[in-house]
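Quick one: the structure is below, questions incoming.
The complex appears here without one of its protein chains, the remainder shown in place.
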Amino acid sequence: MGNLLTIRDLSLEAGPRTDPKRILDRFDLDLDRGEVLGLVGESGAGKSSAGLAAMGFTRDGVRIAGGRIEFDGTDLARASQSALRRLHGRRIAYVAQSAAASFNPAHRLIDQFAEGPVLHGTADTATAHEDARALYRQMQLPNPDEIGFRYPHEVSGGQLQRAMTAMAMACRPDLIIFDEPTTALDVTTQIEVLGAMRDITERYGTAAIYITHDLAVVSQMADRITVMRHGREIETAPTPRILESPQEDYTRSLWAVRSIRKPDATGAAEPILTLEATSAHYRSFRALDGIDFTLARGRTTAVVGESGSGKSTLAKVIAGLMAPSEGRVLWNGAPLAGDHGKRTRAQLRDIQMIYQMADTALNPRHTVRETLDRPVSLFTNLKGKARRARVRELMELIELDPDEFLDRRIPELSGGQKQRIGIARALAAEPKFIICDEITSALDQIVAEGILKLLIRLQQELGLTYMFITHDLATVEAIADEVMVMKNGKIVESGPRARIFEAPQEPYTKRLLASVPQMDAGWLDRARRDAAEAKSAEAPA
Amino acid sequence: MTRLQKLILSRLALGILTLFVVSALMFVGIELLPGDLAQQILGQSATPDTLRAFRAELGLDQPPHTRYLDWLSGVVQGDFGQSLASGRKVSDLLGTRLANTMFLAAYAAVIAVPVAVTLGLLAALWRNSIFDRAANIGALSAISMPEFFVAYLLIMLFSIKFGWFPTLARLDTATGLGDALYVTFLPALTLIMVVIAHMMRMTRAAIINVLASPYIEMARLKGVPRWRVVLKHALPNALAPIINVIALNLAYLIVGVVVVEVVFSYPGLGQLLVDAVASRDFPVVQAVGLFFAGTYILLNVAADILSILSNPRLRHGR
Partner (left out) sequence: MTLLRTAPPTAIFGMLVLAATLLTGIFAPLVAPYGETEIVGAEYLPWSAEYPLGTDNLGRDMLSRMIYGARNTVGLALLTTGIAFGLGAALGMFAALKGGWVDQILSRAIDVVMAVPPLILALMLLAIIGPSIPNMVGVIAVIYLAPVYRLSRAAAMNVVSLDFVDAAKLRGEGTLWLLRREILPNISSTLVAEAGLRFCFVFLFIAALSFLGIGIQPPTADWGSMVKENATLITFGDVTPLIPAGAIALLTVSINFIADWMLHRASGLKS
């Protein structure tokens, strides 16, 4: 039994009472004072609902179907609204996923900070303001004396997330719920925020429930980890033990992606696509800045960078969705028109794209058959029976049973199945080159692993060339032959995978590599030190 | 100049431009009549001589752009030309009627706006309660009734049955304020009933939209009481949509006035417009139409500017 929080047999339900959907199913949780518990699981595992339930709070449409939530002797499942209100913010605080959306745009940060302490009577406004500055300083926010007087839209995402943690600390609560607090941040920003969060909870001995889908991140923050799936607890153990000897198959599978390795490419590299001094603009903003590179036939080139680095713009330019403002793109030595409407049918066929969000990449009003039949009829001369056979063959290529899936509508498929259909649609054109734009980032680990394996197999069978856009370095290690690092619309560094990972030359590449969360316990400390060094090296010489 | 000032100026400029475009289109529209105005008015049987004379009298022998500019410069000086039907100056016809129409619209607005916004707020606060559902059904029904139906129902009830209020709302310059409020009570009530329904529904929707934001959940998780969540966290962010709702409905009032004036024979602009359309008295149609369009555009521009001003992102923009 935890001496701060004990949850027993907690079930949550949503939807109509006659046909409810279980969100949490007889869930147990124990937490001691000052302890940090990690809640890990894939999307839909019920971890956010569990975190909110630990506060006695459920979102609209969700109700407690049974069980106890005992916080320091009070059962929150049965507590009155006013009793809960007295606890919220004062003894249990919450840090939300998107700080930008969770700060009220109409009020200054410091006023939102002071609201809790003043309402709960733990401080007057002046004391609260003074405390805010002290906490902003401890959270390593720039200009801690002044930053609180800004409005949320005037502060960057990483800083807002730290300001929100400071706000959660305002009444020095016994427990903080961190709900995916760094998911929306870039990896390099994530390190600073994680570090500041850990420091402050350690300093005040605050207990925390840290919710995330990222095992590496949670292993830096938590003393113990609970793995969840489908609203149930799969396994709970101290962090070192769950990393070294997980008991359940499901827990082991969570980091399976890190075990894929593509066989090394052999033979001479023959150019298939070349960009010459290519730039692209959104109005006056230069999203691509003089890009030069050559892609080799039959290889996979990974394009890596944080948000805003220009990697998605690069994909659009090559696909013909955005015309370059300078430079040119050569396909097999011949220049490609900037606008897809001016490209030949053969060029359109050769270059295909697979998208990040399979949900929006496929028309939800079409069936699988319609989705695949259309490109087959446009790009090949197949008619009637041969065309139907080709559609079935495509389904077999992506390892989905044609009889079962062809007549389903897109919304009836799972995320991974949709992404496979996206791949089949690209293959339907019989392309030579496929741009993969963050295709696994919206998928759960196991599903992503399946997709990557499929792509590697297809490349070997069909001799495809891939350009793989991603921010996830684990994926890069798994699939790339060549790596290209981008920042601010420029190529920072490029080269063979092994060279980039083992001997990066540029400080930014080093910092990026150091930012990737690792499972071992000392990573965050190392990474913070490295990041500080690399950042000072990157500063204009 | 800050971004805010630029935005506001551009809205103002856009409003004025729209008014010009509308006035020009009205002019062009009449220009496109089969035959011309003189022919329209005098009919097929007019002799060429009378037509020519009449054209000269109307200034139709001038080229169109000259006539538009003449008309426009007249309008700016308050001269809208002469009524074809009565021969009187349009500006004389407009004078008191304009005041009457504004009086009626203001009468209705002063009562309708606070009531509707309060009802909308309450419906949003007590979402899915009996009150909310009843208010929704009531509002839907009220929206569905033609203004003249509401007006005649009120007459039937309050004038014929109870005899409390007059069936007709006749005003003249000698009527005092108290009498005017009494005489125009039924027309004002008609407008109020129609407008409240629209406004309440839109206010409710605006508040509910804001209440779904993550920062509202955050405030609740900080232990902020419900009334304070609504007043301090939701309302400042719902101001822009509510202001829009009010402006839109004030604009709607201006238009709703037309039918109500006809039912109660109220001497306002609406009735003047309807009579002028029936008798195809173009100078009057142009003048009254321009006034209604101008008020409508003005209200919309005001709503735009006020909602820009109430947006914290823009107000505190760097």
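Letters A and B mark the chains as written, and numbering starts fresh at 1 in each.
What we mean here is this: a contact is a pair of C-beta atoms (placed from the backbone, for glycine too) under 8 Å apart; a residue touches a chain by one contact, two chains touch by 3 or more.
Note that this is a predicted model, so its numbers are computed, not measured.
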**Prompt:** Looking at the whole complex, which of A:Ala101, A:Ala269, A:Ala337 or A:Met357 touches the chain that is not displayed?
**Reply:** A:Met357
**Complete:** In the whole complex, of B:Ile30, B:Ala85, B:Met102 or B:Leu235, the residue touching the missing chain would be B:Ile30
**Request:** With the full complex in mind, choose from B:Leu94, B:Ala124 or B:Ile254 the residue touching the hidden chain.
**Result:** B:Ile254
**Asked** Per the definition of touch given earlier, which of B:Ala13, B:Met156 or B:Leu231 contacts the omitted chain?
**Response** B:Met156
**Asked** What is the set of chain B residues that contact the non-displayed chain in the whole complex?
**Response** 18-19, 21-22, 25-26, 29-30, 32-33, 136-137, 140-141, 143-149, 152-153, 155-156, 160-161, 167, 251-252, 254-255, 258-259, 262-263, 273-274, 276-278, 280, 282, 285-286, 289, 292-293, 296-297, 300
**Item:** Sites on chain A contacted by the missing partner chain, in the whole complex
**Value:** 319-321, 340-341, 345, 348, 352-353, 355-357, 360-366, 374-375, 378-379, 425, 429
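Definition applied: only the chains that are shown with their structure count from here on.
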**Request:** Take the average of all CA coordinates in chain A, do the same for chain B, and state the distance between these two points in whole angstrom.
**Result:** 50
**Prompt:** Which residues, counting only chain A, touch chain B once they are in their complex?
**Reply:** 55, 57, 59, 84-90, 93-94, 96, 98, 101-107, 115-116, 119-120, 151, 153-154, 167
**Message:** Quick check on the complex: what are the chain B residues that touch chain A?
**Reply:** 213-215, 217-225, 228, 233, 236-237, 312-313, 316, 318
